[in-house]
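Below is one structure. I have some questions about it.
Of the protein chains in this complex, one is absent; all others appear in place.
Take a look at subunit A:
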């Protein structure tokens, strides 16, 4: 066959070359990985080119979370490259993390040669079998001529529809074999066609319902961020047009600015009183790109009992999964909001006065000041530390990542996000160890930004090895540890559920974090006095290398407000009511069984 137009970009090369070519053709600039026997041919190709920069992590889990942070902060796919066997099994945690938080993550794994598959070869594992339930889709490529198409399809599946992780498993002999490379223009497979445009009929119904609402609320989630910047713009426009109050899940923070006047703060288990009470008492709820997770709803049979619910989601299986909704709209948030805003403008004459009584009620809940805490001159309160961190960094281009636990909730409550894609946290899976590698990924994507991992003293030790990677790539990430010497959230639950028996939630031997930072080649700071905190944070910001900031905070502070397990939105435990007795009796027998 002669070189016709259809032949553009088709040429013969090895499987390993195809991997690098496919990365380039899919716009990949950075990948995170760790070499090993079964991916050496790909590493050899990476060595011989400059277009794709490889970031060497210290553990495959770190590669995954770094790629997640990269993806979440850029809106592009994150890419990781690991070897067979333990390389692949170490990738499982970030894969499941990306699945639950809908992060586009492409994971390329090496595999033993096809002739050895099934023979219990060295560093062999059933990668596609192990990763099947923790990916959106995965492939084992046994023929080099399928490789290019599969890689392009992998990027397509990861980044379209509800984004998610994918795995392409490539045996070593396929990496060496020669075959025909095809560029990414082939038609996507016929069985995969996510619906992006919402039904106009349903959107019309939704607009009519919203227009007549007396006590409306918008509850938005990570889907708004995933849908892209346009979705956040449209969300802001809708709030402005309608005058509705808005709250958001943990994953959705930043889509609507925390400085916006209609902002109620985060909702859910550690959400604000006003957000949860408004959810409970509303008459119309507009859920945009969120999934009625158990952290959000509390007790399901008492969840917003009097409201009509509208749910916009790109994933049909999210509709009616946990909560019955009245108007489901399946589609991409930006596409649906575009229609919804247009119809609102055309058909609704906003009567913001009609919402006055509702806003008055909300003002009463707000006055309850549910995020209040008692400051202290001798000890740093963790909430105070976050507040100062926010005040001193808000004029920078700041990205925040977190680990998982009390510090994560305090960060969500007291750090205020005005832009989407600036907040990276492990919401669904709750992966301790996420924040440090995620910060590395964010910093690689945004070299000049201020990237801070708000961490706990327990979580940070789960992926601390990536300090070494941060130093190697001169990624000046800041690790701000709220150090209370406890696994604080575990302890809080032991106080709530288990008679204050603090089983293994206290860390008796703690590393010297300042020396640890220095040992890695970073900069260490310790602070234990409220009066010194501002200067110490300023020092952290000014140091142009990785910093570990050991912020010694009040050891026994707990995270409130809180909806105890098995309780409803209007049964919150507020900070000023959280006496030892109230804490000990907050959760009944049924609630104890829950997570």
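One rule holds for everything that comes next: contacts are C-beta pairs under 8 Å (C-beta built on N, C-alpha and C of every residue); 3 or more make two chains touch, one makes a residue touch a chain; residues count from 1.
Note that contacts and distances are computed from a predicted model.
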{"item": "Protein name, per the UniProt record, of whichever chain is missing from view (\"Acetolactate synthase small subunit\", \"Autoinducer 2 import system permease protein LsrD\", \"Ferritin-like domain-containing protein\" or \"4-amino-4-deoxy-L-arabinose transferase\")", "value": "\"Acetolactate synthase small subunit\""}
{"item": "Which residue of A:24, A:324, A:498 or A:515 touches the chain not shown here", "value": "A:324"}
{"item": "Among A:300, A:510 or A:582, residue touching the chain not depicted", "value": "A:300"}
{"item": "Residue touching the undisplayed chain, where the options are A:346, A:509 or A:595", "value": "A:595"}
{"item": "Contacting the left-out chain in the complete assembly, out of A:30, A:58, A:72 or A:137", "value": "A:137"}
{"item": "Those residues of subunit A which, in the complete complex, touch the missing chain", "value": "128-129, 132-133, 136-138, 140, 157, 189-192, 294, 297-301, 315-317, 319-324, 566, 590, 593-595"}
